[in-house]
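Shown here is a partial selection of chains from the complex, left in place.
Lettered A and B in written order, each chain numbered from 1.
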Amino acid sequence: MSLNFLSDNETPIAASILEAIVSANQGTAHAYAEDEWSARLDEAFSNLFRRPAIVLPVSTGTVANAIALAVVTPPWGSVYCHANAHIQNDESGAPEFFGSGLRLVPMEGKEGKLGLETLQQTLHATKGHGVHSYKPAALSLTQSTESGTVYSSEEISTLCAYARSQGMRTHMDGARFANAVAKLGCHPAEITCEAGIDMLSFGASKNGCMAAEALVIFGQEQWRATAERHRKRSGHLLSKMRYISAQLLAYIEDDRWLKMAGHANHLASLFAQAVADNSTAILEYPVQANEVFVKWTRQGFDHLEAQGIQFQLWPGRDDLARFVFGHSTSNEDTDLLINAMSSF
Amino acid sequence: MSLNFLSDNETPIAASILEAIVSANQGTAHAYAEDEWSARLDEAFSNLFRRPAIVLPVSTGTVANAIALAVVTPPWGSVYCHANAHIQNDESGAPEFFGSGLRLVPMEGKEGKLGLETLQQTLHATKGHGVHSYKPAALSLTQSTESGTVYSSEEISTLCAYARSQGMRTHMDGARFANAVAKLGCHPAEITCEAGIDMLSFGASKNGCMAAEALVIFGQEQWRATAERHRKRSGHLLSKMRYISAQLLAYIEDDRWLKMAGHANHLASLFAQAVADNSTAILEYPVQANEVFVKWTRQGFDHLEAQGIQFQLWPGRDDLARFVFGHSTSNEDTDLLINAMSSF
């Protein structure tokens, strides 16, 4: 399908990643993550984040998120997150399942981002009274956000510092982490471990891999065994894990992950400019990563659809649509989209 | 690694399956199993089993087993299985996790197979007293078994008929289902849906695929939604499901699955003959699929290891070892193993 701006989940495997899979397909290898590719992950990601890291390769972001939260949250613990977070809206209760009935506490926040004051007020209002109430256990941030915006390292540090001061652990859902790093031009450590993040769901499937995500735990060696138990018990310890690990190694090698994300971000910014230039359309949020939310007329969207362009009308809205750009989105398709936009 | 007889889990992807992955990697495709490959699974497996089938592609056998059992077993229900079953010994409680605390009832059985009398006696002894006890809910059989043996269709029919007469549902763990069908030379339906099996974990990863299993539900359309919820909630609904579904389609096309399993079975039978011919070694079980369990002296096993041959000494035993043959095991490696055996 061309002209597909529905989701980066719909993109194919990048050639370099597929080569890594093919390259790993030589002879036998020990099963259940005892292979040589998986054995290299801890070191590779420790180097990437310039801090000791424990890495569990898994096949979806949902399971990375769910394991991370279950490791630090008791069944009577609560996880604070944005009301638009994937864990809140799109995982059918995976965190609650892995966490034996833990509770999410969703909060509103401008442009998809949580604010400190909101977090403080919500925590104050929900921390409850002893054994009768859920106990605040974790903060989960999404980077880049579900609105296509990006937290600065200062924003993350501030939120994490407060969460930690309240005895909470911190998690980042990085399904589109690469897009955030590419945007900020920072070191990946600056917006994660060095900003107070304990665990990162390091996404790769949306940005060139087939089905590969890394649950990255910073430093807390004592969490490894529990995380590995959750992975096994949920059916996520693949016998042929080498193929996931090989993807992850190739993905972070030679800055491939940032190059692919940078490409997607760039195309998104071109389209964002076209939206801004259109007198009837409005950018719903600042465009800081690879997603563009456009507020427009129904007629405008019909015009695009009539030209074969695919995008997502937002659920429950007919004046808002999302356009996502991926590692495989072509300049040609983007030009066609921009021209279609401009011609209305 | 050559001379690796540790497990079929350690084999690479078969060339034909890898080609299917590469072939599916064209452009974008809808996410979350809404792609065209996934859409073809129900029909393809309905044809394969000559009965309407619901197919959920997943990436591990553990999750296929766990979903199947959770669909038909309440939290206070029990699942009857062989004491050596994978669900009992090797899944760290995945059935209990997905089934919210269901209970497995393991039973001994000769040569890895359950007998009717044992099932009857165990059911009688454990069915308990009303609300105070677990309620028998499902029977789970493994085909081929953990001992490398194969149930006949009559054996399966007899066990399933009894289970159904007691109000139980039936599941088959078919991690090595292909090896059983190749051995029996029967139609796959004869030892599953036509023998009374409700659900099959149709394994493919051990026999040529990368990470692909099919949960096959025979007929019970009302179980589909529940099974899909479990898959999503456990993080197993891959965004890029097309790559699993494409593997499964290629796997069952042109009898590939049976040819690969037949190759593995054949090599196992050659080695079994060599064991039988050895005056000091004994076959622990009849060799009916791709696994050979050898009872031998410690010196014998040392002799093999000294020649670089890898195999699994059975946990807690130093006189028993398992040798597994896979789709990628070469005739040359098998000859070397046989010669090493014969030379001691």
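Just so we're on the same page, a residue touches a chain if its C-beta (ideal position, glycine included) is under 8 Å from a C-beta of that chain, and two chains touch if they have at least 3 such contacts.
From a predicted model like this one, the values you see are computed outputs, not experimental measurements.
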{"item": "Homomeric assembly size (copies in this file), of which only 2 appear in place", "value": "4"}
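Convention: only the chains that are shown with their structure count from here on.
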{"item": "Centroid spacing, where centroids are CA-atom means, of chain A and chain B in whole angstrom", "value": "34"}
{"item": "Contact footprint of chain B on chain A as seen in their complex", "value": "1-2, 4, 6-7, 9-13, 18, 21-22, 25-32, 58-60, 62-64, 66, 91-94, 97, 205-206, 210-211, 229, 232-240, 243-244, 328"}
